[in-house]
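Here the complex is missing one protein chain, while the rest keep their positions.
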Amino acid sequence: MICMVLVAISMYCILCKRNLIKIVIGLTVLGDSINLFLICLGYKFGGIPPIITEEYLRNLPVFFTLAVDPLPQAFVLTAIVINMSITALALALAVKIYQYYGTLDATKIRRLKG
Amino acid sequence: MIPSEWLPVAIIITPLVTGFLLIPLGPYTSKKFQGFFATIASFLTFVFTVLLFLKVIDGTIVIHKMAGWKAPFGIVLVVDALNGFVTMVVVGIVMLATVYSIEYMKHDTGLSYYYSLLMLMLSGMVGVTLTGDLFNLFVFLEIASIAAYGLVAFRLTELDPLEAGFKYCIMGAVATSFILLAIGLLYGLLGTVNMADMAEKLKTGNFLYGAKNGNIILPIILAVLIWGFGIKAAVVPMHTWLPDAHPAAPSPISAILSGVFIKVGVYAMIRVLFTIYGIQPGNCLLFYVMTFGVITMVFAGFLALAQSDVKRMLAFSSIMNIGYILFGVGIGNFLGLVGGLFHLLNHAILKALLFLAAGSIIHQTGIRDMRQLGGLGRKMPITLTVFVIGGFGIAGVPPLNGFVSKWIIFKAAIETGQPILIFYVVMGVVMSAVAVAYIVNALRNIFFGESKIDLENVEESPPLMLIPMVILSAMVVILGIFPQFGFNLVEPAVKATVFPASYIHQVLGG
Partner (left out) sequence: MEGMTVIVKTVTRILAPVMFLVGIYVTLHGHLTPGGGFQGGVMLAGTFVMLLLAFGVASLEKKVSFRVGETVKGIGAAMIAFTAVVGLIFGFWFFKNIGVYWYGIPGEVFSAGSLPLYNIWEAAHVALAFLVAFYCFTKKESGDKK
């Protein structure tokens, strides 16, 4: 539920805010809220982290029933990396735009129409 | 020789390693060397792709299990005829554009980054088309998209690419976040992300933990997926990044973006619709896809008439043709899919040709505004010829290949006999006329008549730029006069799409 509220807030942020940096922050929040949603998918009540330590090494079936699903965690890892690189790219572009336009206001950077 | 199972991996790895190697080698090598290195790599990839397509053309499926894990547990690269066909289109166009860009980008700095990003984008797109796993598709789509954002904003000293690249980056990132959301929902419902496994589970209704109301969420997930892939593929309500991004990119990149990258989004939609969901023709969801296609076609066609910048006009024409492809795909029966996929091939060739020709004009004259150009026909005859061939192909004039694919789409729509489809066909024909109008307008402005400014020193483009254009225009003419070649390529792809049963069986059983 919280994830959906976060998604809604981030979409508002991206669409309605003017400052370029705020748009990028909205993008990051969007990505993070979806990552949060993905992790919550694999949760089991009373679960443990899916790492095989010594006490579970001999008792594998118990481990499998208790452990939280690790596959969404792998997805989230990949998604975090991807979102981070998009953020880096968008920020680099924003820096360049600032150097050329002197402003970060999205409504002033309107040389292209449509 | 090389076992055939290694081919999909070789196709992905060759551009990837080339892209990674070009970064450290950049400062130590010359621009020509980097260009040739990239061209050789893309040519090798093309050879592998053709070999792969020849193997899957008769219905066998090449499966590569990564790291030896079997299908539902591990990531698999699955190639059937649909995959092989789209991959061949992708790699072919990128190879020609790479040859073109050796000459076009000679005056830019930082070329090692350009080629490296180009190779990474190729690797990403090929990964999207070759994978059998929905999450892997997301990852490779992101790789290709990020490389595309970087390439659009490549010329950092001009203002246009920066703003267009930023806008594209934000919209594309929103798109992929929502695609990820939909994939997560599908995983939560079905417990797997392997495409064949999902298809199997959806057919038997076997949801995870026996969730009873899974059927309600499925259309919502499909809608989100189509919306997300639609932003990538520039379908109309979500197309706003394209008219800014494609003109602002360097011309070979515009050719690749317009000709190929958008098609990859359409391929992802086809995969999701037909293989995973197993939709049969006549399903009402396909009707919505078709309606999207027609709206896209109409909207973009009329907007293209009003453009004065040649690349922007071509960008709107790209959106219009994506509408045609979606129209063909949305009809759903065998003939409609043949038309849609054939138009995918045709439009990739045509649009790449047109953007390369436009790039040739811009490279020689330095102007993009059509109203200021004029009278170039005498000075650049080869460019004129290829632009005429490409332009008439896009408009759908008979002996060229655009006509063949549009004719098949219209025929397929009429064959189903539903009245609303007749209305759509009429819109399609009207938009073809509009396409003729703006192409002729462009031709008149650029090549004939008087020029407003001094164009005395303009001469024909260098041969390295001309060769890809000539090859592409030859393909346009050949496919138009002998469409059998096109059908031989497209029909196995359509067979593989419409009957996904053997795909599922071979991936899960083998």
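All chains are identified by letter, namely A and B, in their written order; residue positions are counted from 1 within each chain.
In this text, a residue touches a chain if its C-beta (ideal position, glycine included) is under 8 Å from a C-beta of that chain, and two chains touch if they have at least 3 such contacts.
It should be emphasised that the depicted structure is a prediction, and the values quoted were computed from it without experimental measurement.
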Review point. For the full complex, which residue in B:F20, B:F36 or B:W407 touches the chain that was left out?
Key: B:F20
**Study point:** Positions on chain A contacted by the hidden chain, ascending
**Key:** 49, 51-54, 57, 77, 81, 85, 88-89, 91-93, 95-96, 99
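Throughout what follows, only the chains that are shown with their structure count from here on.
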Practice item. Show which residues of chain B lie in contact with chain A when the two form their complex. Key: 135, 139, 142, 146, 149-150, 153, 156, 159-160, 162-166, 169-170, 173-174, 176-177, 180-181, 183-184, 187-188, 240, 243-244, 248, 303
Point to revise | Interfacial residue positions of chain A with respect to chain B in the complex | key: 7, 11, 14, 20, 23-24, 27, 30-31, 34, 37-38, 41, 71-72, 75, 78-79, 82-83, 85-86, 89-90, 93-94, 96-97, 100-101, 109, 111-112, 114
